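Attaching a single structure in structure tokens format; questions to follow.
All protein chains but one are shown at their positions in the complex.
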Amino acid sequence: MRIPCPYCGSRDVQEFSYLGDANLRRPDHEAPEAAFHDYVYLRDNPAGPHRELWYHGSGCRNWLVVTRNTVTHDIAGARFAKEPT
Amino acid sequence: MFDKLLEPGRHGLVDGRAGVLVRPVEGLAIATVTAGAKRIAAVADTLESRFGIKPPARPACRERDGVSLVGTGPGRWLVLASGQESAGFEAGLCCALDGLGAVTDQSDALLVLELAGPDVGRTLAKGVTLDLHASVFPTGSAAVTVVNHIGVTLWQTDDAPTYRLAVPRSYAGSFMDWLAGSAAEFGLETLS
Amino acid sequence: MTYSIFSVVTNAFAGQKLWRPAWRDATPKPAYDVVIVGGGGHGLATAYYLAKVHGIRNVAVVEKGWIGSGNAGRNTTIIRSNYLLPGNIPFYEWSMKLWEGLEQELNYNAMVSQRSVLNLYHSDAQRDAYARRGNAMRLHGVDAELIDREQVRSMLPFLDFDNARFPIKGGLLQKRGGTARHDAVVWGYARAADRLGVDIVQNCEVTGFLRDGDRITGVETTQGPIRAAKVGISVAGSSSRVAALAGLRLPIESHVLQAFVSEGIKPLIPGVVTFGAGHFYISQSDKGGLVFGGDIDGYNSYAQRGNLAVVEDVCEGGMALMPAIGRMRILRSWGGIVDMSMDGSPIIDRSPLDGLYLNAGWCYGGFKATPAAGWCFAHTIARDEPHEFSAAYRLDRFVTGHLIDEKGVGAQPNLH
Partner (left out) sequence: MSGELANPAGVLARRGVEQRSGKGTAAVRRLATGGLVDRTRPLEFEFDGRRYTGLAGDTLASALLANDVRLVGRSFKYHRPRGIFSAGCDEPNALVELRTGARTEPNTRATTVELYDRLTASSQNRWPSLDFDVLSVNRFAAPLLGAGFYYKTFMWPASFWEKVYEPLIRRAAGLGRASGQSDPDAYEKSHAFCDLLVIGAGPAGLMAALTAARAGARVILADEGFRMGGSLLSDNPVIGDRPGSDWAAQAIAELKSFPDVTLMARTTVFGVYDGGTYGAVERVADHLPSPPPFLPRQRLWHIVAKRTVLAAGATERPIVFGGNDRPGVMLAGAVRTYANRYAVAAGADVAVFANNDSAWRAARDLVRAGVAVRTMIDVRDTVDPALLAPLKDAGVRILLGSRVVGTSGKRLHGIEVLTGGHRSSIAADTLAVSGGWSPNVNLTCHLGNRPAWNEDIAAFVPDKLPPGMAVAGAANGRFGLADCFAGGASAAVAALEELGIAATAPALLRAEDEPYRIGAFWHVAESRGPAFVDQQNDVTVKDIGIAHREGFRAVEHLKRYTTLGMATDQGKTSNMIGLAIMAELTGKGIPQTGTTIFRAPYTPVTIGAFAGHHRGKEFRPTRLTPTQGWAERQGAVFIETGAWLRAQYYPKPGESDWQETVNREVRTVRSGVGFCDVSTLGKIDIQGPDAGILLDRVYINTWSTLGVGKARYGVMLREDGMVMDDGTTSRLGPCHFIMTTTTANAAKVYQHLEFCLQVLWPELDVQLASVSEQWAQLSVAGPKARETLARIVDPGFDLSNEAFPFMSAAGLTVIGGVQARLFRISFSGELAYEIAVPAGQGERLAEALMTAGAEFGITPYGTEALGVMRIEKGHAAGSELNGLTTAQDLGLGRMMSKKKDFIGRMMSQRPGLTDPKRPALVGLRPVDRSARLRAGAHFIPVGADAIAANDQGHMTSTAYSPSLGHSIGLGLLSCGPSRIGERVRAVDPVRGADTEVEICNPVFIDPQGDKLRV
């Protein structure tokens, strides 16, 4: 698998480490415990397109949001996580 | 440190001229310069006015008067200056940037190697997972990548082609083992 | 027909013509007491124990493909109970005990073979961690031995003892561990359940749930609706997808785990061996193939295949540990979709919806759990309460913080 890093270009998956669902948002610290439980533990885990976080640790050290199909592994695109959607 | 890693001279195949030449690039002051998202342009301008080189916004290397700027990430550069004293070089950069961006001395963190020879491409292909073909990775291209499980920064300095690799100090021994093994079939000549 | 020396010989003379189907290919009735979703080892074992132990025989197992087409037929067939944490050991030990009597119980030879499982250690810290684990096992009455380098050498002389990057210093040995023939486990449970009246319905995919408010009353399937007083989900790899049909979100990610088998060779590796300094474990099947695997690919996936990086990582571990297998050839590789749970441990529990029960989150350890998972899930469904051996596998443990994290890596499924 190759991931199109917006800075480095197409790179082998071995240069990246995977975190998971990129749609999760860390709750505000005033939020109830239940919100943190959902954030830390519950996942949609879809079969199909998935926005997910990858860290290009052996490259430009950027966190990326990669849109990848979990059934076909096709990658629709990738952007820097720090850039607003 | 280099001579401790690999005996100077010929390794692997001995007959014919060596397919790969390697030499350490010593006496470099090296620093990383990192800019916050909002100040990338300002930092780039400062670096340009100081070194007369426009810092690349992509993975590339620009060189002038013994100073090289290698793009290693958005708003992040590796700066290499030959014949400069590292602490002074870092201090100088710090004041020039004056808090605009972060400057970190890496002069002792990296072993910089120069690789050349007719078989350098075939040798690097054994570890580098990038396309180094001239049409894709011409002179001036750079990449932060991984070779033999070792993170390296790699850039091409001329069309020979000649490459430079910055290897983390603690991994230098293992890297040289990999290089010697991978170049053995072509013959490896270590220069100093 | 009961399998016996008599029936085997009779058939030999009858040109094997007397055999009957191992299980009936049933078409679903309109309603059952219990419908189990998923015709894998766990689902079929659950149906078997519902009928055998709890006398609930009006049961259907609905399978979207052919039985055993999921992880039951895609694993590396290892059975063991060498766990660390109190929530796990009694469960897996009960599973081991059920394995030990399985052939007689099912009248089917699942080739349960207790050839031992050896986990190698390569540092003093790792030795102490294995000592802690071995001691925990012993306190639970499970067999465990801590052996040193020379004992390992005498068992496996062909390991790399002289030139290893991470020297072998010893291992944790469970002699009762070993392997079983994975497909035979599925077929054995299917045949035994069928003989107790359980309907096994293949090519029947669940497309939704019948519900009455917050109560589940059956399933919608590609073969029509099937009503049921209770529905149990046992669909490793697809748990999130099926649970989503009932509107539930689970603490699970689906990941792909690859496994490999080599060409058959004469016996080389006596038991199961795991490498402590890389991702590699191996055993040799009765047919002679080296069966081995390593880490999951590490990204969410529903494709039953992986990528080269992991194949290489596994083989690098293999060559680092046993350079004698360099000339052996990989014959087949495959991928299974595993439920990676958020603490690396499974869930056997009632769901928040009445009438819906959950058996999920087995990560890559589901095969060895097959008998006990069936046993405990059947108990939970029949009695509406957790079985003592699966009492820790509650869905609400993530809320309360009573996690069962053998690896101590936290809520990061791809690291478990």
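So that you can tell them apart, the chains are marked A, B and C in the order they are listed, and the count of residues begins at 1 in each.
What we mean here is this: a residue touches a chain if its C-beta (ideal position, glycine included) is under 8 Å from a C-beta of that chain, and two chains touch if they have at least 3 such contacts.
Keep in mind the model is a prediction, meaning the values are calculated, not measured.
Asker: Specify the residue from the set C:Met155, C:Ala229 or C:Met328 that touches the hidden chain.
Answerer: Of the candidates C:Met155, C:Ala229 or C:Met328, C:Met328 is in touch with the missing chain.
Asker: Going by the contact rule already stated, which one of C:Pro167, C:Gly224, C:Gly247 or C:Pro352 would touch the omitted chain in the full complex?
Answerer: Residue touching the chain left out of view: C:Pro167.
Asker: Which subunit B residues would touch the chain omitted from the figure, given the whole complex?
Answerer: Touching the missing chain: residues 1, 4, 12-13, 32, 34-38, 86-87, 99, 101-102, 104-110, 122, 125-126, 128-131, 133, 135-136, 148-150, 168-175, 177-178, 181-182, 184-185.
Asker: What residues on subunit A make contact with the chain left out of this view?
Answerer: Within subunit A, the residues that touch the unshown chain are 1-2, 10, 12-13, 17, 19, 26, 29, 31, 33, 36-37, 39-40, 53, 55, 57, 61-63, 72-75, 80-82.
Asker: For subunit C, which residues touch the unseen chain?
Answerer: 3-5, 7-9, 11-13, 15-17, 19-25, 65-66, 68-69, 73, 86, 89-90, 101, 103-104, 107-115, 122-123, 125, 127-136, 138-141, 144-146, 157-158, 160, 163-167, 172, 181, 183-184, 187-188, 202, 262-268, 277-278, 284, 286-288, 303-305, 307-308, 311-312, 314-320, 323-334, 397, 399-403, 405, 407-411
By our rule, only the chains that are shown with their structure count from here on.
Asker: Could you put a whole-Å number on the gap between the CA centroids of subunit B and subunit C?
Answerer: 49
Asker: Hunt down the residues of subunit A that sit against at least two other chains at once, touch-wise.
Answerer: Touching at least two other chains: 12, 14.
Asker: Indicate the residues of subunit C shared as contacts by at least two other chains.
Answerer: Residues of subunit C never touch two or more of the other chains.
Asker: Would you tell me which residues of subunit A are touching subunit B in their complex?
Answerer: 7-9, 11-12, 14-15, 58-62, 80, 82
Asker: Quick check on the complex: what are the subunit C residues that touch subunit A?
Answerer: 240-241, 244, 249-254, 298-303, 307, 309, 342, 398-399, 411-414
Asker: What does subunit B use to touch subunit A in their complex?
Answerer: 37, 58-59, 72-74, 76, 129-130, 143-146, 151
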